[in-house]
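Here the complex is missing a single protein chain, while all its other protein chains stay put.
Chain nomenclature is as follows: A, B and C, assigned in order of appearance, with residue numbering initiated at 1 for each chain independently.
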Amino acid sequence: MALRHANGSKPQMSDLYLFRASLRDMLRPRRVAAAVLLATLPVALAIAWRSTTPGAAFNPGLVYNIMAGGIVFGFTLVILAVLFATGVVSQEVEQKTIVYLLTRPVSRARVLLARFAAAAVTVTAIVWVSCVLVALVAYGPADIAQSRLARDLLVLPIGVLAYGSVFLLAATIIPKPLIYGLLFAFGWESWVAMIPGSFQRMSIMAYLRVLAPHPQMATSERGPAEMLQALNPETIAVHTAWLVIAALIPVALGLALLAFSVREYAPKDDAE
Amino acid sequence: MIELTNASRWYGQVIGLNDVTCTVPAGITALLGPNGAGKSTLIKLVTGQLKPTTGQVKVLGQTPFANGRVYRRMGYCPETDGFYEDMTGREFVTMLAAMAGLRGEELAKRVAEALHIVGMEQSADRKLGGYSKGMRQRIKVAQAIVHSPDLLILDEPLNGLDPVGRHEMSELFRQFGRQGKCVLISSHILYEVEQMTSNILLLYRGRLLAQGDVYQIRALIDRHPHRVAIRTDNPRGLAMALLALPCVLSLRISENGTKQLELETRDPEAFYSQLPDLVLAGGFHVTGFESPDNNLESVFRYLTQG
Amino acid sequence: MTVASLANLTVRYGPKTVIHDLTLEVPEGCVGLLGPNGAGKTTLLKTLLGFISPASGRGSVLGLDVATQGIAIRQRIGLMPEVDCYIPGMNAVSFVAYAGEMCGMPASQAMRRAHEVLEYCGLGEARYREVETYSAGMRQRIKLAQALVHGPSLLFLDEPTNGLDPEGRDEMLALIRDISHGKGVNVVVSSHLLPDVERTCDEVIVLKDGVMKAQGPISTLRETDGCQVDVELKEPSPIFFEAVERRGGKVLSAEGARCRLAFASSDGTLGAALFAVAKESGAQLRGFRLAQRTLEDVFMEAISE
Partner (left out) sequence: MSDTPSQSAHSPIADLSYRTYDGPLRTHYVRWWVIARASLRLAMKKRGYWPLVALASFPYLMVGIMLYISKRTGMAGMLTAMGGDLYQNAFFAAYSWSLFSVFLLALLTGNAAIAGDTRANALQVYLSKPITKLDYLVGKWAGLFITVASASLIPATVLYLFVLGLYYQDGFLGEHPALILQAIAVSVLPGVLHTSVLLGFSAVAKTPRVAAALYAAFYFALGPISQITAGILGQAGHTQQAALASRMSMSGILSEVAMHVLDAKPMPGRFGGQHGLSQLPEPPLLPIVLTLAGLVLAGLAIARARVRAVEVVRG
């Protein structure tokens, strides 16, 4: 199974070193700036919302669910997963630094795994911070326990891994993974959520919604899209969601590692 | 060290390498050829970035594709100019050295040593983005030698270096050659390569055109018989004397400017052994002579441009 | 008449002084501008182009003052930059004609001249192709063409043979040699490949840290005093060396079949002596010439003191 380290040796110091180097590479201010901006969007909107509605009518539950459920889960998590997961491979290829990683005495699978882990950690950290801030703004530090924060913090990393491994697999197989990733995340997933029937089983977000439900969001009268979504009764049971996600992550990741170890990444342009 | 047997590789319809069989021994070997001859395809096959479409490639006895064991003993200096712009030179070399299995105190020592060899210790802690082309090239060489490999694959290693840098790096590669390492250098600057080695691997339009010692190859090019240029104050007199030698094919005298006599001969051995007697007997006053096209540049031109 | 002259020129980039009190005359013909990285070559080129106004001192190109007449200078000179540069979306002819029009040539003249210059630079058959599709060699040649289109009397070439394969370099060197001799165009070549400079230039200027280290015709710079001779044998033979010592000569250095000898007398009987020694020791003499310092030796010596 590709997941086992290719040459069987226990994780050496070089794995740890590679992970730290990739993490430092990921956390470079220029790369993280856009992600942090994205993470603060729901917080800013929550603050704007709280300041403009008079005290009594302010319903923290509604605000938290819309911001956390709608934006953090539905938007920030997905877009960061796409950017960072596809970045693990395409960033290196574009920068022409992939040649150094491919000609190291470390197996390609371990290189990819270390860089993917760094990406997952970065995205999870950012999304966690965003979620906690939204909860603080909505509920205030005193009764923060009432919010669904604890469950969200548990499901978020799983969402990151699920989306991350699928986009990583895309990045190792098809050219221009970013565009197809975005099309999948915002085109396919939102479209599938709206039409009735079992199509929604094909979208990761449906399972995440089951694992971390945000009930108030469904009843709010946002706009036509949300109305349609509310019509679609949740038919997926919680345990099937866990099962599917638990199967999806290793399979997608394993295939990605396998594909990376086999494919050629030498640029074709100077084919002389 | 490196063997290719009937190796060929193409991308779609573009032929990169076509049925090349060759071995690269220890010491320095120059990989030469005009643009589009397949040099970088061969290098990508040897460094395991590409798999051959037909035939096979063996490096240190194993197939190099994604093979960690080969990379432990191989240093590769790529031609591309891609870097992690926000890393410093030291961090970059350290990361690659750590991935080569070096650890702890020995890692720091080897990195410092490699940076010293390429003369980059004082600017090692600046960001790669701010480096000049020459400094980036030196860092590329440093990462190739940091884990003291037995095999060095260098793709245009002197590109962008100033004369001082070219001199130092050429000396460094000659030193590796003397230590018995196998060094494969791909370059377009023939006179620099000629100073490092006379063992060449000449590719042309994807095929192996010539392999071995350049001077032996020169002798085999019979389309261009061996030429000798003799500088003397009395070219016409010497020419008349030389006509008597049977091995002299043709003679050309130029009297304006440098007084010089140029001749072609099929049998250099005979000619060179008879020349001293002839000159001493005739009392000619010779200020110098050499074979003007017995060098890598002429061999390259004769073989590739016919 | 000198092409360009500098008097106590000092140029600064913010706090950093890149050229320090430089006084220099650039002669006519083909001149090589040499120096290690960071010696101020590019800055000197830009100052002569009128891009930078010097901090102190004076400079003049073709009689025009560097600090104030930048436009007039750039009207009469051509620059072949080091980096690949082209106008996106244009083919070779329209690119070179556009460069001509930018120098003030009317459109019709520019088009006629573009064809002529492209033909001269050996891009005749590829003139209608987009420049982006050009190979490295052709890109170097189109850069030369766009610098020549308006008939400059001074050409600055920055690393003209960079990235070319051997055949491409021969042709580019032949072009530079032809343009700089007898065509009324003076050329300044800035390059790191010394043998290329040796083949095309008559004079060199060596800079280091913004200060001039050496200047003069290559032939005189390379002369060696006394009479040393480089000898090439068929294969290394110690007997030959003993014979040389017996005759009063000295073996300075030997590497494989090549060696450098020094003889006391330099009254022209050197050749005869060498042939006699070869006959005596039975070694086969494959060639000898008066030892000359290579441009690299000159360069290393100039920047080391």
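What we mean here is this: a contact is a pair of C-beta atoms (placed from the backbone, for glycine too) under 8 Å apart; a residue touches a chain by one contact, two chains touch by 3 or more.
Bear in mind the structure is a predicted one, so any value in this text is a computation, not a measurement.
Listed residues C:65, C:101 or C:297: the one in touch with the omitted chain is C:101. Contact with the undisplayed chain is limited, among C:179, C:231 or C:277, to C:179. The omitted chain makes contact with chain A at the following residues, 48, 52.
Taking the whole complex into account, chain C touches the unshown chain at residues 1, 13-14, 16, 18, 28-29, 43, 46, 49, 51-52, 71-72, 74-75, 78-79, 81, 83-90, 98-99, 101-106, 109, 113, 120, 132, 146-151, 153, 178-179, 182-185.
In this section, only the chains that are shown with their structure count from here on.
Between chain B and chain C, the centres computed from C-alpha atoms are 23 Å apart. Note on chain placement: the centre of chain A and the centre of chain B lie 50 Å apart, centres being C-alpha means.
Considering their complex, residues 11, 14, 16, 35-41, 44, 47-51, 66, 68-69, 71-72, 74, 76, 78, 80-84, 86-87, 91, 95-96, 98-101, 103-104, 143 of chain B touch chain A.
Of all residues in chain A, only 6-7, 12-14, 17-18, 21, 25, 28, 30, 95-108, 111, 261-262, 264-268, 270-272 touch chain B in the complex they form. Residues 32-35, 132, 134-135, 159-167, 188-191, 231-232, 269, 272-273, 275-277, 279-280, 285-291, 297, 300-301, 304-305 of chain B are the ones touching chain C in the complex.
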